[in-house]
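Pasting a structure below so you can have a look.
One protein chain omitted, others in place.
We call the chains A, B and C, going by the order they appear; numbering starts again at 1 in every chain.
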Amino acid sequence: MSSSFGQNLRFSIFGESHSAAIGVNIEGLPAGCKVDLEELQAFLERRAPGRDETSTSRKEPDQPEFLSGLKNGFTTGSPIAAIIRNTNTRSQDYGNLAILPRPGHADYPAEVKFGGFQDRAGGGHFSGRLTAPLCIVGGIAIQLLKRLGITISAKANVDKETILKAKAEGDSVGGLIECEVVGCPAGLGNPMFLGMENRIAQVVFGIPAVKGLEFGAGFKVASMKGSENNDPYRMVDGKVKPVTNNAGGILGGITTGAPIVFRVAIKPTPSIFKDQASVDLTKMEDATLSIKGRHDPCIALRAVPVVEAAAAVAILDAYLERRKEQAI
Amino acid sequence: MSSSFGQNLRFSIFGESHSAAIGVNIEGLPAGCKVDLEELQAFLERRAPGRDETSTSRKEPDQPEFLSGLKNGFTTGSPIAAIIRNTNTRSQDYGNLAILPRPGHADYPAEVKFGGFQDRAGGGHFSGRLTAPLCIVGGIAIQLLKRLGITISAKANVDKETILKAKAEGDSVGGLIECEVVGCPAGLGNPMFLGMENRIAQVVFGIPAVKGLEFGAGFKVASMKGSENNDPYRMVDGKVKPVTNNAGGILGGITTGAPIVFRVAIKPTPSIFKDQASVDLTKMEDATLSIKGRHDPCIALRAVPVVEAAAAVAILDAYLERRKEQAI
Amino acid sequence: MSSSFGQNLRFSIFGESHSAAIGVNIEGLPAGCKVDLEELQAFLERRAPGRDETSTSRKEPDQPEFLSGLKNGFTTGSPIAAIIRNTNTRSQDYGNLAILPRPGHADYPAEVKFGGFQDRAGGGHFSGRLTAPLCIVGGIAIQLLKRLGITISAKANVDKETILKAKAEGDSVGGLIECEVVGCPAGLGNPMFLGMENRIAQVVFGIPAVKGLEFGAGFKVASMKGSENNDPYRMVDGKVKPVTNNAGGILGGITTGAPIVFRVAIKPTPSIFKDQASVDLTKMEDATLSIKGRHDPCIALRAVPVVEAAAAVAILDAYLERRKEQAI
Partner (left out) sequence: MSSSFGQNLRFSIFGESHSAAIGVNIEGLPAGCKVDLEELQAFLERRAPGRDETSTSRKEPDQPEFLSGLKNGFTTGSPIAAIIRNTNTRSQDYGNLAILPRPGHADYPAEVKFGGFQDRAGGGHFSGRLTAPLCIVGGIAIQLLKRLGITISAKANVDKETILKAKAEGDSVGGLIECEVVGCPAGLGNPMFLGMENRIAQVVFGIPAVKGLEFGAGFKVASMKGSENNDPYRMVDGKVKPVTNNAGGILGGITTGAPIVFRVAIKPTPSIFKDQASVDLTKMEDATLSIKGRHDPCIALRAVPVVEAAAAVAILDAYLERRKEQAI
């Protein structure tokens, strides 16, 4: 199911940008895990909209209500459902999107796929707003991984000045996010289609606007020699260590114990305020689109905690898998 | 399960480089689909080893035996199992890999994960040889997609001279593969975690040696403006068309009708014939590794049909999904 | 994941008897399906508690709030989340269950499994109250199936008098529910583990208190001869029909076109008001349990629409599967 992820930690994200609420249902978390809601809120704040001038002016409290699965600060072992009410919606801004699909946005393929029944307002289920529930489950995962000695940190390469300049022009900019995961033991992940790269890829490409993903030396490997790219092993403090990390901490889909390093290419926000060439789907003729609504001039900044969340759920999923692997 | 892929077309790959056989079990293909075994064999030949001097000298016929699910050239609707016998194995070449893990290869994390019980010979289940069964299911998918007007073609950017030069030095080289899928109707794929990018990513990162994946403008989007990256729509012959294709044919996880375009970074073969720093896992001390065995000096060439196979299974999976989407 | 069901229609149920809310998240319903909320409410009323004296005195409005996935009475194609707030909870009644597990209830194995972190109040996630969300998705499925000409009706074999007599004695009674599905075309379901019987079984055994399930002639087949049990075929109005229906409408996991008939054995409510032998889990010694709380003297009556819901989701799941089966 397309809005769900995970084999062991499994979650399903629901909601539309302007529906009553957005949220997530989480299965597979063991009972008895402490969840610090203040820490989680602090994490969600990093993604929340309307916090400064580089972000959309739609301000949302983004405070989840936990409906089930948590009691006295601990997981109960049954599904954890959390919702965030949509409070600050202005669906009238989206009046003309019904017929003039925004270039670079999901409007047109969604129209074909859902035959006009999709909720168009605010991008509906395709909205970047749906990364808030991903951050709920990701924020919880980050807390659990920290207890296991695994920490995740990402950063974007864009500066505020560039963003504000683009914003002033009614335009938008893309960005590159690099994420590093330190403390992963060797042995997480699997060969083939549930490798650590595949798991991370499956979540990361679920973040709207991601168009590229690379691990370790990434695209550079294409022009490297084996003797350059291979990470030699040495004994360090009695432990096997790759002395370089072109592999980005993953070989054969399995962690090596070195930091997991990956980079994500985020495209510029498709919703810009310059006139754009589009088509009128009701008249089936060329048209010029002028966008209203409230949009981030650069998604890459707010996407930083989302990428961390993505890494966290992928790794926690693999961590739980690993628990099953002792011989009988 | 890590050696399986797909929601609607579902397949499981089994085998190790030196086990009795490798193979694939395929579920979800409708009954009554014609499968042309000669055409399939021609496709498998493009991947098969030992065909020229840029490839490993291990020559294998790579001719699948279909055990079930095919009758008189048509699918029966029950699972299709196909195997390829491993005939040309020289396990003795791998004697010292047990203790000296090859840099850049899965040897070390596999040792940690499977505790020494994994089949080490020839890379075991991590071997590039396991892409042969992927090409069986992919080759069938390609035939079906062609009937639907969808064609897939990939090419690598490496030339034979560069490869032979590296080979002569006992080294190896990486490469870049670009794949284009023409004829996909708009509306395939889904939002979030089963988007067309996610599906392709989940298979592509299952091909050994892949370290990066990008769609359309790919990593360039990070330094583009929205006004540059957005693909404007125009009416062309009465149909909606994006006039550029920075999106690589996918928006919001769903195909736009433009060609799907993606690029894959393939690392240089980790098995090189120069001495490398490794460790002796039995003595837990530094050691120097000298590799024997037969290895491709560049995987990227033989990986071209594998990338096509990966695209095909991902798209066919989404195509079958699409069939369920009519309103009731 | 244990609170989820389905391959094509996929739903996840969340909530605990006394948590803020219970609910369900539904994926896989095509966009553009009309959902009549009044008709759904009428269906939910058949299961809702506190409606007459054969039921628990806990009266709940059981009116779902749809958070997403529905717009203007039609499905949007994105996940449908619906919740029911728990309003009438009296957790204090469950004070002593923490240490004295109720015979016949999930208390003891839940204690072992979740280590005391489970929400014990009202039976937590094991409560029959969790069948309300099942009825939300089931009620929607029933509406869709009706449009396809498929109707589902179940009935219980218990009379009100027997129930009230048991209630007066502080006891409870079980019951048998028979369910019939008319109008299913031949060809739904699959061989082996996703047969129509398997699908129905997987949902039906998810209804608390179910201890047996049989199809068609059911357990009687064990003492029948082939010549008695086989349903002969005849041409009726130009169509192939089995003239008897010992198969209960299913052969080889696939529907025959005859009505699907199955029976479900419902155990008597484990929560009775007579003193019972239990153990004190804190002191690890024998103890006598005296139950408070509000409980149905017979679950079988309120379970009738739940069984219909179970059949509906299983059949709709198979119906969507069937759409993929045309040859390419």
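Operating definition for what follows: a residue touches a chain if its C-beta (ideal position, glycine included) is under 8 Å from a C-beta of that chain, and two chains touch if they have at least 3 such contacts.
These figures come from a predicted structure and were not determined experimentally.
Participant: Using the document's definition of touch, tell me which of C:Ala82, C:Ala247 or C:Leu320 contacts the absent chain.
Facilitator: Checking the options C:Ala82, C:Ala247 or C:Leu320, the one contacting the hidden chain is C:Ala247.
Participant: Which residues does chain A use to touch the chain missing from this display?
Facilitator: The list for chain A reads 8, 28, 30-33, 74-75, 77-78, 144, 147-148, 191, 320-321, 323-328.
Participant: List the chain B residues touching the unshown chain?
Facilitator: Residues in contact with the chain left out: 1-4, 10, 12-16, 19-23, 25, 27-28, 31-32, 65-69, 71, 74-81, 83, 113-115, 117-119, 124-125.
Participant: By the contact criterion defined above, which parts of chain C meet the unshown chain? Give residue numbers in ascending order.
Facilitator: Touching the chain left out of view, chain C contributes residues 1-5, 13, 101-106, 108-110, 112-113, 115, 117, 125-126, 130, 157, 166, 171-176, 186-187, 189-195, 197-198, 201-203, 205-206, 208, 210-235, 238, 240, 242-243, 246-248, 250-257, 265-272, 274, 276-279, 281, 284-286, 300, 322, 325, 327.
Following the convention adopted for this analysis, only the chains that are shown with their structure count from here on.
Participant: Connecting every touching chain pair, does the picture come out as line, ring, star, complete or other?
Facilitator: complete
Participant: Looking at where chain A touches chain B, is over half of the residue numbers used by both copies, so same, or under half, so different?
Facilitator: Because over half of the interface numbers appear in both copies, chain B and chain A meet with the same residues.
Participant: Looking at mean CA positions, which chain is nearest the middle of everything shown?
Facilitator: That would be A.
Participant: Rounded to the nearest 5 degrees, what angle rotates chain A onto chain C on CA?
Facilitator: To map chain A onto chain C, rotate by about 180 degrees.
Participant: Whole-Å distance, chain B centre to chain C centre, using C-alpha means?
Facilitator: Averaging C-alpha atoms per chain gives centres 43 Å apart.
Participant: Please compute the C-alpha centroid of chain A, do the same for chain C, then give the distance between them in whole Å.
Facilitator: Each chain's C-alpha centroid was found; their separation is 36 Å.
Participant: Centroid of chain A to centroid of chain B, CA atoms only: how many Å?
Facilitator: Here the centre of chain B sits 25 Å away from the centre of chain A.
Participant: Which chain A residues reach two or more other chains?
Facilitator: Within chain A, the residues that touch at least two other chains are 1-4, 13, 113-115, 117, 125.
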